[in-house]
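Of the protein chains in this complex, one is absent; all others appear in place.
Letters A, B and C name the chains as they come in the text, with residue numbers starting at 1 for each one.
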Amino acid sequence: MKRRKAAILGATGLVGQRLVSMLADHPFLEISQLIGDESAGKSYGDSVDWKLPSPIPNGLASLEVVRLQHSNLDADLVFSALPAHVAVLAEVKLAKNGFAVVSDASAHRMDVNVPLVVPEVNPDHVRIIEAQKKAENYEGFIAANPNCSTSILSLALKPLEDAFGLSSVSVVTMQGLSGAGLPGVPSITVQDNVIPFIFKEEEKIESESRKILGREKDGRIVSARLEVSASCNRVPVSHGHLESVTLETKKPVDPENALQVLDEFKGLPQDLRLPTAPERPVITRRERDRPQPALDREAGSVPGMSIVVGRLRRGPSDHHLKFSVLGHNLIRGAAGQTILTAELLCSQGYVGA
Amino acid sequence: MKRRKAAILGATGLVGQRLVSMLADHPFLEISQLIGDESAGKSYGDSVDWKLPSPIPNGLASLEVVRLQHSNLDADLVFSALPAHVAVLAEVKLAKNGFAVVSDASAHRMDVNVPLVVPEVNPDHVRIIEAQKKAENYEGFIAANPNCSTSILSLALKPLEDAFGLSSVSVVTMQGLSGAGLPGVPSITVQDNVIPFIFKEEEKIESESRKILGREKDGRIVSARLEVSASCNRVPVSHGHLESVTLETKKPVDPENALQVLDEFKGLPQDLRLPTAPERPVITRRERDRPQPALDREAGSVPGMSIVVGRLRRGPSDHHLKFSVLGHNLIRGAAGQTILTAELLCSQGYVGA
Amino acid sequence: MKRRKAAILGATGLVGQRLVSMLADHPFLEISQLIGDESAGKSYGDSVDWKLPSPIPNGLASLEVVRLQHSNLDADLVFSALPAHVAVLAEVKLAKNGFAVVSDASAHRMDVNVPLVVPEVNPDHVRIIEAQKKAENYEGFIAANPNCSTSILSLALKPLEDAFGLSSVSVVTMQGLSGAGLPGVPSITVQDNVIPFIFKEEEKIESESRKILGREKDGRIVSARLEVSASCNRVPVSHGHLESVTLETKKPVDPENALQVLDEFKGLPQDLRLPTAPERPVITRRERDRPQPALDREAGSVPGMSIVVGRLRRGPSDHHLKFSVLGHNLIRGAAGQTILTAELLCSQGYVGA
Partner (left out) sequence: MKRRKAAILGATGLVGQRLVSMLADHPFLEISQLIGDESAGKSYGDSVDWKLPSPIPNGLASLEVVRLQHSNLDADLVFSALPAHVAVLAEVKLAKNGFAVVSDASAHRMDVNVPLVVPEVNPDHVRIIEAQKKAENYEGFIAANPNCSTSILSLALKPLEDAFGLSSVSVVTMQGLSGAGLPGVPSITVQDNVIPFIFKEEEKIESESRKILGREKDGRIVSARLEVSASCNRVPVSHGHLESVTLETKKPVDPENALQVLDEFKGLPQDLRLPTAPERPVITRRERDRPQPALDREAGSVPGMSIVVGRLRRGPSDHHLKFSVLGHNLIRGAAGQTILTAELLCSQGYVGA
């Protein structure tokens, strides 16, 4: 694959740090610029409160962070890990100026002509980019990465939707601390505690998962008709979002059958052998007490890119299924999947073609 | 009220320690014996790995722990905090020998002629004690305290069942570490982790809550027809079980209405002014991020005896209600409620009358 | 004692909240004003992220927070829980304008004519207030409360200094999260972690403890000649600072003897029966694994006002002593001791006399 230059907006946050870390040795994406208004003029090493065990990758610590200039970036592709209120305008300007924006911000996720991509689930949604460019008069475009909990959930729902049809989804999340970014939750607030609330998270899960499972019509995404009900909790765990799910299915469902369907699930990224695609997007565990954040958050051939499903069992009827699903919020839920989407877009000719 | 002598079986465990602590200054229950085969002959202070911040109450540290003799206790009342497999036979023998056994063990909870008591919810169930004595040929009797998560849940369900009728309950628990007793979960297992499994807990919640909400018929309890579906998780929190609940109601339900119903709920223990009865069994919070274990587990006029309900909101339809409920697993969920049941039984003439 | 009006500066922080909570039922100090520029005009309840399990005390939630006016306070006494950089000037202006300022801020702790008070240790230091007023041309005065770790440490050192003489002190702290205030340490930073650094804490312990153990000379405090060496760590514990101490003594020291000296220690606040004075400022434990933050941080007749010393044992020679000491950083280390100092000042005629 042809090499592309990638700029990162918001490179000092937790998602930005993961983008930097995962792109450092990428076979065809190359970090060309780290962009941040507050840190502009300083080196990346001096700007970032680096939170990964591995050091800042080769050379990047001394790279100077530059101010955002919407028309004058040295990049084929822009990764945005900006806060939503900043992203709203910045991403539009970049798209107008011809840049391919792949965004982890929530700003444009629910725009009807912005694809909200989980590459194994709805790779066909990227087709609406053409309509987006026309409708918005963009030279470039915006593609969005879903909310972390939603990305993880959708990947478990898709194979089951295909096999059994879903009529309702009820999910209770137990989300790790890194999902709140930096500075995130004060430690005294969550020490020896669980917080049964995450700002706007339930709304995001409910609306975004319907969009991801929706279909394209006339250049727009029509959300799936599916009842989704979410309750979100913050738990004192560093990384990993654990979700307790109850589904109602249209066809009767047998747990063994469901496990097999999940085990066998593959998507376009696996077919295309994209570099950040894990061999198995969904790993199932049959032990009685898995998945667990501490043991399973880095599962898979690309660590953190597989979700892990366990405790799959019958619910109240043969049209109900219960299970727990876990994913790494910063990898499958954010940086890793955003990169996978960029890889998909490159492979489909949307970037720098 | 006439003073009664109370013996405690299993006084060294976490529930036992709470029984000792709460009974130390009780107005009419007096600890007469601490019973334990393994510790027999040693002082209580030398036997127990005392985990409460307050010291072992006056005089009890030097009390000698005695061996269980089923016929020869110096007690009007026996509190059992034994492990289930030991409780099965021990409690039967004690009941045969004329003792009033109020048990926190799971051994006899689902026996059809044993009342499973949440004193504010089903105080009338104690009437089956007469039938139990006849059927089992007991001089004494057994009354059981429900599982901790179930006790907390039932107290939230009862007022809503009365007001709106319940057709299904879905609950996901996040349970504190002390619920597993001593030694309980190894610290390395749960550090920076959540365990999505607690042995037999889901089955207990599902069956016990139906029994508690059931009704007496011919000296037996007939469980309520109610679909209950539970998923249980262990979280790294010392004390407090937080439960995320979705209900389906028979009548349409409005959140404001539901909050009012919960706020106004009182039961027989409040009418009787039993010493361990909190003024308000259910406390509601309207902040967006409550209840929280660290802040709310000792809520109420009798610390830890009130449950706290918050985040009450509409679910997917006007027949659905969602909320979070928290209770102290060792107090409302175990020792405190067991004592409250004993107080109820004393007031109703079942003990030492 | 005559009632005094007390204003609180910085009432929304963690120390401020404890001041509010502890002063709510005080026998002779009465909260007259809550002062904060950022929250001015809002009610206290709307301004504060209240972190105590007990609710905001009676009436104070609706009290309006007012802007600081240095000359026009309705108060006999001002408690300052301001950040140091704000306190520098604000406290001086208040002192100039006639107010008695008892401050938990670090701003003026090391000023030679400001007493740095641990009421059981150096109550005589308050005598320099007269000299301070003259030297600084103050109508009122400033008295300072030491750093949290230092307050706890000094209380353990004083009886041993008196009995055996100290030549050097080496202390390694393990400090709870609430010591960093709000927002304090981000949770992701300290989850499953220990941070071996606290900004300026070691310098504070080293200089302040020498001042506290110093003596008055010509209206100034001359620090004690004592080698103090500190190493500070932040641990994932909500409240409580645990300190591992090694002392070198001038006289030979025997552990049993040292324990007795600590056990018997009392100070002027105990003699005066000040309301916030614990019966025993130092509690000793002889178990092999105490003190522990979770079990001992609220020890004593005034919860959190006693320190707990344990594991007292010989060091490398008979002139060395090793022990662990624990105190509640927000109570003995901050709000509680500040109130105790205010009580001392009232009783000695320095406030509103």
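Note that in this section a residue touches a chain if its C-beta (ideal position, glycine included) is under 8 Å from a C-beta of that chain, and two chains touch if they have at least 3 such contacts.
Keep in mind that what you see is a predicted model, and the values were worked out from it rather than measured.
J.: Would you mind spotting which of A:N122, A:T150, A:S207 or A:S238 touches the chain that isn't drawn?
T.: Considering all chains, including the one not shown, the answer is A:S238.
J.: Check each of C:S170, C:S207 or C:S347 against the chain that is not shown and name the one that touches it.
T.: C:S170
J.: Considering the complete complex, identify which of C:D49, C:E139 or C:E227 is in touch with the unshown chain.
T.: Counting the whole complex, the residue in contact with the absent chain is C:E227.
J.: Which of these touches the unseen chain: B:A24, B:V185, B:A224 or B:V261?
T.: Only one listed residue reaches the unshown chain, and that is B:V185.
J.: Who touches the missing chain here, C:Q191, C:S209, C:S223 or C:T338?
T.: Of all options in C:Q191, C:S209, C:S223 or C:T338, contact with the hidden chain holds for C:Q191.
J.: For subunit B, which residues touch the unseen chain?
T.: Against the left-out chain, subunit B lists 14, 51, 177-178, 180, 182-192, 236-238.
J.: Go through subunit A and note every residue touching the omitted chain.
T.: 51-53, 191-192, 238, 294-299
J.: Could you pull out which residues of subunit C are in touch with the chain that's been left out?
T.: 168, 170, 172, 174, 191-197, 227, 229, 231, 233, 235-238, 242, 244, 246, 288-295, 310-311, 315-316, 320, 322, 324
The rule is short, and it goes like this: only the chains that are shown with their structure count from here on.
J.: Could you tell me the distance, in whole angstrom, between the mean C-alpha positions of subunit A and subunit C?
T.: Taking the mean C-alpha position of each chain, the two centres sit 47 Å apart.
J.: CA centre of subunit B versus CA centre of subunit C: separation in Å?
T.: Inter-chain centre distance comes to 41 Å.
J.: For subunit A and subunit B, let me know how many angstrom lie between their CA-based centres, rounded off.
T.: Centre-to-centre distance between subunit A and subunit B: 42 Å.
J.: Going through subunit B residue by residue, note those that touch at least 2 other chains and give them in order.
T.: Those would be 191-192, 238, 294-295.
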